[in-house]
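Please find one structure pasted underneath; my questions will follow.
Complex shown without one protein chain; remaining protein chains in place.
Labels A, B and C are assigned to the chains in the order they are written; within every chain, residues are numbered from 1.
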Amino acid sequence: MDHEQDIAAGPLRRLETMLLIRAYENQLVELQRNGAPGTCTSVGQEACAVGVVEALDVRDRIVTNHRSAGHLIARGADPGRLMAEVLGRVDGYCGGRSGSLHISARELGVVLTSTIVGGELSLAPGVALAQKMGKGEPGGIVAVFFGDGAACEGIFHEALNLAVHWQLPMLFVCENNQWQAFVHRLETMADTAIAEWARGHGLPVETVDGNDVEAVHDAAIAAVAGIRASGRPCFLELSTYRQRGHFEPDDQAYVDPAELQAWLARDPIRMQRERLLERGLIDAVGLAAMAQHTRERIETALAFAQASAWPAPDSLLEHVYA
Amino acid sequence: MDHEQDIAAGPLRRLETMLLIRAYENQLVELQRNGAPGTCTSVGQEACAVGVVEALDVRDRIVTNHRSAGHLIARGADPGRLMAEVLGRVDGYCGGRSGSLHISARELGVVLTSTIVGGELSLAPGVALAQKMGKGEPGGIVAVFFGDGAACEGIFHEALNLAVHWQLPMLFVCENNQWQAFVHRLETMADTAIAEWARGHGLPVETVDGNDVEAVHDAAIAAVAGIRASGRPCFLELSTYRQRGHFEPDDQAYVDPAELQAWLARDPIRMQRERLLERGLIDAVGLAAMAQHTRERIETALAFAQASAWPAPDSLLEHVYA
Amino acid sequence: MTRMTRMSAEQAMHQALREEMQHDPDVLLMGEGVATKQRDLVTDFGADRVRNTPLAEAIIAGTAVGAAASGLRPVIDLLFAPFMAYAMDALVNSAGKLRYLSGGQFRFPLVAIGMTGTGWCVGAQHNHNLEAMFVHAPGLKVVMPAEPADFKGLLKAAIRDDNPVLFFADLGLLHQEGEVPDADDFIVPIGKAALRRIGSDVTLVSYAKTVAVCLEAARQLADRGISAEVIDLRSLKPLDEDAVLQSVRKTRRLVIVHEASGLCGIGAELAALAAGKAFAALRAPVVRLTGPDAPMASSWALEQAAVPQPETVTDSVLELVAYGASAPHWLGDALPGGAMATEPVLMKSY
Partner (left out) sequence: MTRMTRMSAEQAMHQALREEMQHDPDVLLMGEGVATKQRDLVTDFGADRVRNTPLAEAIIAGTAVGAAASGLRPVIDLLFAPFMAYAMDALVNSAGKLRYLSGGQFRFPLVAIGMTGTGWCVGAQHNHNLEAMFVHAPGLKVVMPAEPADFKGLLKAAIRDDNPVLFFADLGLLHQEGEVPDADDFIVPIGKAALRRIGSDVTLVSYAKTVAVCLEAARQLADRGISAEVIDLRSLKPLDEDAVLQSVRKTRRLVIVHEASGLCGIGAELAALAAGKAFAALRAPVVRLTGPDAPMASSWALEQAAVPQPETVTDSVLELVAYGASAPHWLGDALPGGAMATEPVLMKSY
């Protein structure tokens, strides 16, 4: 796609991808209500995933965490295989062994995922070191997604120091969604803490509105270019909000309704939709078509996942060792 | 002791304590040459120990690490019982169970010691929390001593965040002796890294010449006063140098001789001696008397330690559980 | 008569915490979300004593150790057992060792709680029965109850104990209900197993979720005329060796069942115990029925396949009893002219 075209197509594609992520996760919520395993949805954080992942290319690798649906779908993951994985079926990306919490998809470059908070930060420098030492495609970088909670873990400090000191090509992406499971982050740190902690490590740090997909995208494009040029890490803090509970189901009784309302008013999908309408890049008909297409993809995905078989009990010991 | 007197007596006492620490550790070096277990000496870092510990009072608690002889002696530990501990004898502070690496002396307020690098940082906030919650004497603070190496461990970040966020009365004392066992710290971090990391946590941070015992003492007095007044933590980075090897014996073949020479020229004991001579606070006779007194104390200590019995083999299971 | 209230294991734990916080002002609770999830404790005992923490298990545990040495009695909720990997230094190197290394100068009265086990399809990074690691480590105590009353009584005992206690809560049991004594001096002593069913032909030893598996197997076996004794260990360290040995000396057959994997697990310890100290009594091989030596998968189908089932226990016992019945043949050449018997394969293999 040429540059001119992308300027028009990019924002539309980003809206559509955000819609797909949202629809996929809403489907998971419904499945959970009907007895499927719970998941950590990223509802409200779609702009972070889409804005950053679209700034990466095929050489790059992604390391993520328990709230990964956005990163996977933005990278092109098949919602059917994702859903099959969540349901524990053989056609899931990990054959049902992962479930929702640690989905990796090597074929997409989503290489490692840990649901141990901070695990993503522990693993990512090694992936970047391998890239720097000639494994993978030349020029590739690693984007590691983690939360404000993970920034409290000691491994945050260790990973940053190693990345800076060893000059690893890494994009640290902190999705600061204000919550650490059932604890508001301001109960655990100062307001500007994460960026300050990162700055103490002496790498470029940017704080971006994580609900504005274009702002995220611009910042990510610049950061990725900087990393490729310098071989050194960059840090993005994206302020956003976890609109739903920590894990389905969650009544959010502990959430301040005013804070939630304020953030719902800045919903990333709504913001992007309004921007595109304003700029005349889409109209009501276009939006309806997009919604319809998204709905169809999720229906197909659901049918695929539900038709997928359970893993055979006698496969239990497969893949323990290489 | 009244304030006027202390102004004169303090510097002399600090010199004498530094001499005692040095003599004690030199004795350990000699013992090791004759087959006793090796130790991590703090030769060259005596000003850090003495300057800080003299700023504490009886309410305060100390948490330290593997390089603790200075902290213990400055706090009034008996060199005989320390030496007995190093030799693994029953009259050691820990009955020979610790050896040199984890000596604690509850009676002196040297409450916990870990030889897992970073262990001191892991334990100290809990001691401070207990003090804040009314255990121990009112107004007491915790001084935690750790190295530049420990600052690389993730627990450094976790401990600082907790101390700041929970407003714990803690004095973080980083003895930046430029070495992390056999690795120069500049191989592992940027030059000003430690202070910057600490500053990212938003607490008062001071960097002090760790070989100047009076400068350390002044900074510690101010920090302790600040902590007592505010109930909040402070951070001191003391730049100093590990003059001997990491652990006895160690040929220091990996040490840059020019760097070592430069720091030897700034030996803390020499600096304090010269200062006191210059100011007329001591003369050659006084120095000789001090040296003699120190020598005698170490001889007594050695005799005591060597006369102490080995722990009985059948006491092996004592003190596993309370 | 003891007054009882019906409640879930989770409620029983909460009651234990509440009673012990009432009983001793030095008890405090720390963890990620403990204050959010147990607001009533914050209300009654204050925010000082019920503390949400940063998401940082290492410092939560380290702080508990430091506080315990300084006169408090912290209880820390580390959420899921595998998260203890971050707290390992504080728990193993500090809590377990520093009393000893200090020559007894300090004690470390603290409790670390972790959930684990199948039932939620959450996979190996949440579901890892790693209690045996802490049994192997010196200086710690380890408990893992099976019934709501024991959740209460053991948690209270753990809080009152002057040593570090790891308290493992089997996820699958947390919402199961049972009768729990009301008395706030109700304590289940650490180190005492519970005899859940009396029997004479075989001893089934288990803990946590699989106690129920053994009880169900015992019922199935009773229908076939076999009398199984069922022991619920409750404490994994110290182990109630006497209870197990006494039972094995009576029944002469031992089957150990647990969800944790087998290698160097609790079952290994108990089998070794029997082979060392009840050898003369044994009339058949010691059998271990355990989870596989594999990470736990999320898929419900694989989770189910990983857990010992009552039928597996029943089948193993039937095999064992048959082995014992044809007695002297297996004595091999200890008997005149006897040949070496081949060993039956009794370890559940996946």
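Rule of thumb we're sticking to: a residue touches a chain if its C-beta (ideal position, glycine included) is under 8 Å from a C-beta of that chain, and two chains touch if they have at least 3 such contacts.
All values reported here derive from a predicted model rather than from experimental measurement.
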{"item": "Of A:Ser104, A:Asn211, A:Gln272 or A:Thr294, the residue in touch with the unshown chain", "value": "A:Ser104"}
{"item": "Of B:Ala9, B:Ala181 or B:Ala291, the residue in touch with the unshown chain", "value": "B:Ala181"}
{"item": "Sole contact to the chain not displayed, among A:Ser42, A:Gln131 or A:Gln272", "value": "A:Gln131"}
{"item": "Identified contact with the non-displayed chain, of A:Ala47, A:Val63, A:Ala193 or A:Ala305", "value": "A:Val63"}
{"item": "Where the missing chain touches chain B, by residue", "value": "37, 88-89, 96-102, 114-119, 149-150, 152-154, 180-183, 187-189, 254, 310-317, 320"}
{"item": "Positions on chain A where the hidden chain makes contact", "value": "61, 63, 92-98, 102, 104-106, 111-112, 114, 116, 118-119, 121-131, 133, 135-136, 154-155, 158-159, 161-162, 165-166, 318-322"}
{"item": "Residues belonging to chain C that touch the chain removed from view", "value": "82, 85-86, 88-89, 92-93, 96-97, 100-101, 123-125, 128, 130, 132-133, 135-139, 237, 239, 249, 261, 263-272, 274-288, 293-295, 297-298, 327-328, 330-332, 334, 340-343, 345-347"}
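Convention: only the chains that are shown with their structure count from here on.
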{"item": "B-C or A-C, whichever has more C-beta pairs in contact", "value": "B-C"}
{"item": "Innermost chain by mean C-alpha position", "value": "C"}
{"item": "Chain centre separation in whole Å, for chain B relative to chain A (CA means)", "value": "46"}
{"item": "Rounded Å distance between chain A and chain C, as computed from the means of their C-alpha atoms", "value": "38"}
{"item": "Residues of chain A engaged with two or more neighbouring chains", "value": "152-154, 188-189"}
{"item": "Shared-contact residues (touching 2 or more other chains) in chain C", "value": "53-54, 56, 58-59"}
